[in-house]
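The other protein chains are all here in position, but one chain of the complex has been omitted.
What follows is chain A.
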Amino acid sequence: MVADVTGGAADAAPAIELRGISKAFGPVQANKDINIRVRKGTIHGIIGENGAGKSTLMSILYGFYKADSGEILIDGKPTQIADSLAAIRAGIGMVFQHFKLVENFTVLENVILGSEGGALLKPSKARARKLLTQLAHDYEMHVDPDALIEDLSVGHQQRVEILKALYREANIQILDEPTGVLTPAEADHLFRILKGLREQGKTIVLITHKLREIMEVTDEVSVMRRGEMVATVTTAETSPAELAELMVGRKVLLDVQKTPAQPGEVVMSARGLTVTDRHGVEKLRGIDLDIRRGEILGIAGVAGNGQSELLEVLAGMMAGTGTMTMLGEEMDLTLRRDNARTRREDSIAHVHEDRHRCGLILDFMAWENVAFGYHNAPEYQKNALLMDNHAILEDAKGKIERFDVRPPNPMLTAESFSGGNQQKIVLAREIERNPDLLLVGQPTRGVDIGAIEFIHKRLIELRDQGKAILLVSVELDEILSLSDRIVVMFDGRIMGERDPEQTNAQELGLLMAGVTGEAA
């Protein structure tokens, strides 16, 4: 093993060094001549917009993809990483955005999965139990080794992922967008764990698109843009504004510009909304909501606390109990008479939080997606039998132009657009129907910064036209900057309402964790 002594200031070889990594998928150059050095014992951030190539780069490092050219050095030693097994052998652990855990296995079983080390489980389980206790103690990551994964909170599941890597003696941990599913408090705890790992000499690579996290926890940060590594800077010497500019390649307005709301009459009113899933679990427990013309009502909360169900009940996708009136008219929550189509006819538009699964048909072309959900509209029909595809295409062209969808080609399949442009297609379709109530779930999830700015502006414009907007987002910053009123949900209940001008992320964070205002 020869250390790279030409490395300069660092006395040891970098934990990870990538030299000239390139990777293309067909005509798309996902990574272009990437060079990066991650110093041992540091937390190194990698930041970039969606589609900038962060995930591809990390997938190459973890052996999911093979680079077209370039080399990987681990601890100064050139290393071939052909698959994830080789990555693990090289001491690399990866915590994915979507956990790779077996839900009905215990923590212990998940930890040894893949490295059982023998046909019989008993000895390896005993060994793992001992090591796990030790690790949990060393890094303050307490989880019950005999708990089933499905019974653990998301934050704890993430710890299991980290423990899994530590069990495999990973000295390098890669975390892909680890805080997307965590409450602010859980995220803070995660950062403490990461700092602890750093003190033990572990190297951490943190992939994120959240500038605040980068500033809070990293030592150095590398910025990627359009497949290229545009800069690596010391965190202490940079600012969020500079990083944002590096990411996008131009100056970005991080704050949303808006005038105070002018709320009018109540558009939609819900009382005692309750949803019970087929396992008998109450997902919504008696939600009361009023939303007025000309306001954005933000629903804050950690993902999975009933926000999705709330949107789907209001949109006519999920049956529930309680009452709901829209513009004075009673809606049928049992969905015997109503469905998503009748809700649209009642002037409720819905930007679904999962545009890949629901909002779009990925294999349909952009112009077909523009009609999707409104394909019964009279202006899209040629006669009683046939649709007027030409009219839809023309309409799509207009919407694509007005919403600045790029590339402006209605004949491309929805799948071939970037996340931000896909979202613009959905928004164009829903907003231009001029609904009295717009339900929006995670409007900027997986959307690049440039498009976020555009989408926020459009939502404010709609509000200023006197429409009501119900905004659900797990991004607190988004809730805080867009909403005129904020309601926090936890465990299917409303924990409280706050004025965005008079609250902050800490207070909301406590409510999101189920701690009521009085106790906070």
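Convention: a contact is a pair of C-beta atoms (placed from the backbone, for glycine too) under 8 Å apart; a residue touches a chain by one contact, two chains touch by 3 or more; residues count from 1.
Just so it is clear, contacts and distances are computed from a predicted model.
Only one chain is not pictured, and the protein name UniProt records for it, out of "Cytochrome C oxidase assembly protein", "Acetyl-CoA carboxylase carboxyltransferase component", "Response regulator" or "Sugar ABC transporter permease", is "Sugar ABC transporter permease". Within the set A:S84, A:T325, A:N339 or A:S481, the residue that contacts the chain not displayed is A:N339. The residue from A:T133, A:T234, A:N389 or A:Q465 that touches the chain not shown here is A:N389. Of the candidate positions A:K125, A:H209 or A:H350, contact with the hidden chain is made by A:H350. Mapped onto chain A, the interface with the missing chain covers residues 24-28, 315-317, 339-344, 350, 352, 354, 357-364, 368, 371-373, 375-376, 381, 385-387, 389, 415-416.
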